[in-house]
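Note that one protein chain is taken out, while the other chains of the complex remain in position.
To keep things simple, chains are lettered A, B, C, D and E as they appear, and every chain counts its residues starting from 1.
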Amino acid sequence: MKTPLTLVTIITEFLFKEKIRDILRDKGATGHTLTNAQGEGSRGAGAADWEGPNIKIETVVTPEIADAILEAISGSYFQNHSVIAWTSEVNVLRAEKFVNKT
Amino acid sequence: MKTPLTLVTIITEFLFKEKIRDILRDKGATGHTLTNAQGEGSRGAGAADWEGPNIKIETVVTPEIADAILEAISGSYFQNHSVIAWTSEVNVLRAEKFVNKT
Amino acid sequence: MKTPLTLVTIITEFLFKEKIRDILRDKGATGHTLTNAQGEGSRGAGAADWEGPNIKIETVVTPEIADAILEAISGSYFQNHSVIAWTSEVNVLRAEKFVNKT
Amino acid sequence: MELLLQNLISPVVLAFILGMIARWVKSDLEIPAQIYSALSIYLLFAIGLKGGVALSQTSIEQLIRPMAMTLLFGMATPLSAFLLLSSFGRLGRIDAGATAAHYGSVSAVTFLAALEVVKMANMEADGFLPALVAVLEVPGIIVGLLLARPRGNAEKVAGAASLREAVHEVVAGKSIFLLIGGMVIGALSGPEKFAGVAPFFVAPFKGVLCLFLLELGMVAAKRLGDLRCAGWRLVVCGCVLPLAHGLIGTLGGHLAGMTPGGAAVFGAMVGSASYIAAPAAVRIALPKASPGIYLTLALGVTFPFNLSVGIPLLLCFAQYLANL
Amino acid sequence: MELLLQNLISPVVLAFILGMIARWVKSDLEIPAQIYSALSIYLLFAIGLKGGVALSQTSIEQLIRPMAMTLLFGMATPLSAFLLLSSFGRLGRIDAGATAAHYGSVSAVTFLAALEVVKMANMEADGFLPALVAVLEVPGIIVGLLLARPRGNAEKVAGAASLREAVHEVVAGKSIFLLIGGMVIGALSGPEKFAGVAPFFVAPFKGVLCLFLLELGMVAAKRLGDLRCAGWRLVVCGCVLPLAHGLIGTLGGHLAGMTPGGAAVFGAMVGSASYIAAPAAVRIALPKASPGIYLTLALGVTFPFNLSVGIPLLLCFAQYLANL
Partner (left out) sequence: MELLLQNLISPVVLAFILGMIARWVKSDLEIPAQIYSALSIYLLFAIGLKGGVALSQTSIEQLIRPMAMTLLFGMATPLSAFLLLSSFGRLGRIDAGATAAHYGSVSAVTFLAALEVVKMANMEADGFLPALVAVLEVPGIIVGLLLARPRGNAEKVAGAASLREAVHEVVAGKSIFLLIGGMVIGALSGPEKFAGVAPFFVAPFKGVLCLFLLELGMVAAKRLGDLRCAGWRLVVCGCVLPLAHGLIGTLGGHLAGMTPGGAAVFGAMVGSASYIAAPAAVRIALPKASPGIYLTLALGVTFPFNLSVGIPLLLCFAQYLANL
């Protein structure tokens, strides 16, 4: 009954919240969860700190959609922005909740 | 020395916080971690937004307990509520911290 | 193009924030993400509650660095403190972001 | 008409409109959830405190008739709302009951806005009104939930358990809890001791309300987007209900012996639809009901309607009644 | 007796009780952690500012005796607490030392509550008292930690390192930092320049304290659940210590030449147990000590004891001393 799916975790600046959400909806994610976060990376802690906290977006999707999302956010627009993403394998019970009927 | 265990991630409305925590304790989880989150899902962003933010509950448990938790929250009570859950495999160092001695 | 790496998740008291961050930098993590969390564990909910919320620190690193981090935080200093950690496997796209050039 | 405009152009109403505009121009303005939560704790506690101090100066006899009237409306309005919503509004039993629970209860912010309008018109509102807010909040929700309950037997048992939980959710819910808690503290403290905390709970009150409505405007603007799904029949219900309930409520307040200002505020309370306590209870007891309907009506239609048209109209009506 | 009741029925104390009730009726009322943090920043900074302004009008000679007295009590009270807790209270060395660190330090909120009671009784408290709070906060913690340190040599080294960290944690910790920082700013600014920010830091102060105690009541109620584990012996300690320390402290304040109101507040400070600065230090230096003991005693027993019984009693005692 358990179905394997992919969890995509994206960390970026608050500024790009809507951009990323648009990508997710676009690529067919049925939902996502967003938490506020602070971070430190190649740009240092300070910059992110000042421009408001980072956000962490998690979405559970099929592996194909996961690839599409990763491709989109590693595309040209985000080349120079602070966007970090990784995927991992998860199991869900009611898979129909995570897959678009259309 | 590393022990494989299961991480259960549950996302639900603030309203059901205590209900979920009761289930976790009941099924034998030794602890859990809770973060505030916003979300968008089948019910849209608005509803959850207004009734207060979502919560994300994470607990590291044995695979058996993970199954018991998933079963409980996919049971009748939550059929119509916004509860989303997934599991993934993790490794811990001091496994005794995550397993009840009783 | 996807590279497997290790996600280390650490949960601890707010008090030890700087200590943990020092360890991460020390062991070669290129970055980390920090979220505020509440928790319940062997010490009960109350204590952590009062002394300020817990923090959750996530860092994506190579397996070797992950081991080094886990070793450091399971060392003597933290024997009696509330520090919980686990690792899981993740895939990243631009691996160079997560690996120190030096 | 002038009163209406006069009402619309107040910082509090304008802040609400500004919040709606913020969403429309896609501003990145966001009031953090924790701040919103703090503002509502402050407002509810402050209303309670001030009401309690007023209560400590009111005799029980003065209270009996208004209290009875409040209970009466708490029972009657969810019924009339249920009837209208399921006939003209074409809602199913569950959605109609859920929405009726909202109209049976009361919106604390509408109450506050009405108080401001009355004050701005240089009239007085009875001091015991905050106590009535607390009394009015609960029964309507219970009646609404009962109306939504399935008639079948097997389901009834499950429903009953949830009903109890839902009632606990309302009564121990933070909005009632702070209101009543504040009231008790205010009543016990009395005016002299309250004076020490008054600079925090009285003077800045209206400014805080301003910020709160800024956020509420943003939320309402999101809701307005759902109006299309709701359909014109429901929008009509969302305007007719506060009007009808409001007028009858004002009449009731007048008959219960309130001042004209008090009767208008009372009418606004009766006409208002809850969007804090009721949704929480409905989410628990009626998870199948659609928030796209009840929240949109309560917050997207009825609240702005009351703020702009309802309250000044009720005030005129109350003055008319007083001059009869 | 009347004074006691008079004290209990103030918005500040009632808010604390309301917070406890919120937990008992399982209300979903929750003050967001960030708001709680903001309230405490405000309160500490405001105490500091006001204290600093008062200091700018106090001569050094007036300060010498109270300062010396404060240092004396900062060293003596952790010792007496350690002795009582490890003999009658039957605690081990580490827990007794950890708890003694709390009783040696001072609770800023108890200090504030005492100030309020004194004001309500139409008495005056010396303006330099906030400076004494800052002085009293640190030494007791250090003495307590030293008492808890293992005698063994190998461990000693590790312990010493932590002790330094723990002291830094207290001195650079936000509570002392804001207190002293505010005091320096207040002293440099003086009354005229302070007047500009006074409407924010003075008038609303007591109302903010009200909200803060609402939250504190909720936390204390959770702690009360742990009382059973603590055992009756510890509960007795949690009442005897503030009483004994409080009476001696009041006497000390009297001898140091304070006004009756000031002496009572000083006694309450000496009798109080820290639950902000001390726990942070103890968590770092003595991770093996059980928060179920020290936090429960400081926040669940001693704080409510002082709020309800301790402070009014000390005020009576101070008046008695003044009339000798």
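Worth pointing out:
We adopt the following convention: a residue touches a chain if its C-beta (ideal position, glycine included) is under 8 Å from a C-beta of that chain, and two chains touch if they have at least 3 such contacts.
Keep in mind the model is a prediction, meaning the values are calculated, not measured.
Among the residues D:Gly92, D:Gly190 or D:Pro204, only D:Pro204 touches the chain that is left out of the figure. For the chain left out of this panel, the touching residue among D:Ala15, D:Ile41, D:Leu129 or D:Leu241 is D:Ala15. Residues of chain E that touch the chain left out of the display are 32-35, 37-38, 41-42, 45, 49, 168-169, 172-174, 177-178, 181, 184-185, 188-189, 193-194, 196-201, 203-204, 280. Residues of chain A in contact with the chain left out of this view: 13, 15, 36, 43-47, 49-53, 76, 80-81.
Touching residues on chain D toward the chain that is not drawn are 9-12, 14-15, 18, 21-22, 25-35, 116, 120, 203-208, 210-211, 214.
Please note the rule applied: only the chains that are shown with their structure count from here on.
With respect to chain D, maximal separation of chain centres occurs for C (centres as means of Cα atoms). If you average the CA atoms of chain D and of chain E, the two centres end up 42 Å from each other.
Among the residues of chain D, those in touch with two or more other chains are 33, 37, 169, 280.
Chain B has residues 15, 35-36, 88-89 in contact with two or more other chains.
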